[in-house]
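So the structure is just underneath, and the comments pick up after that.
A single protein chain has been removed from this complex, and every other one stays in its place.
Let's look at chain A:
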Amino acid sequence: MSNSHLFLKSGFPRAPLQNGLGRYVCQLQRITLKFCKNNGSSRGMRDFIENHLVDFAKENPGIVVYVKPRRHRTPVLVGEYLNGEREWLSCRNSTQDEISKWIDLLKTQNGSSSSLRLRKMWHTDVPSIQGPWTPFMLRSPDALSQKYPSSEASKPLDAPTTATEKLIELFKQQKLEDEADISKKHAK
């Protein structure tokens, strides 16, 4: 993400109005093709209008197509969506194939995609399948029979061992080692 996208509207991929459940509704509601009748930059747009536009309108009766000639201006595609958004595309010097591809993009998206930064490529309404944590979750079975107050449970977990305890530990280890030596001698 570059700095120029910091203030772009951000969101998640969502289907508007549970689209696709029940039936699919094409979200592009109208498209306006603006072009110049004699400028060279509109040539691709003119070719598209001449060769493909009627077929496009017949295939997509749900999209209203407006054609707007204007003098000495850049050819432009404007798509309007059911959610009220509007996408503006400059088609300066584009060929008719490029324009068909752009129109196909406008037709298949559900809003102005260029004005939305996707935070993630997925979205879920229920992020956790385990449910919320509670103090009663994953308790050890001992906790049920525990009697409070108990001296065992009220000790801090990070209490350091004292010098006396260390000495006792050392003494016990020594004792064990001595016993092992004696038993070895007996075995011989």
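Note that a residue touches a chain if its C-beta (ideal position, glycine included) is under 8 Å from a C-beta of that chain, and two chains touch if they have at least 3 such contacts; residues count from 1.
In this text, contacts and distances are computed from a predicted model.
Between the listed names "Ribophorin II", "Anaphase-promoting complex subunit 11", "Large ribosomal subunit protein mL44" or "General transcription and DNA repair factor IIH subunit TFB4", the UniProt record for the complex's undisplayed chain reads "Large ribosomal subunit protein mL44".
Only one residue in the set A:Leu8, A:Val64, A:Ala153 or A:Ile182 touches the chain that does not appear here, and it is A:Val64. Of the residues in chain A, those that touch the hidden partner chain are 16-18, 21-23, 25-26, 29-30, 32, 61-64, 66, 68, 80, 82-84, 125-126, 134-136, 139.
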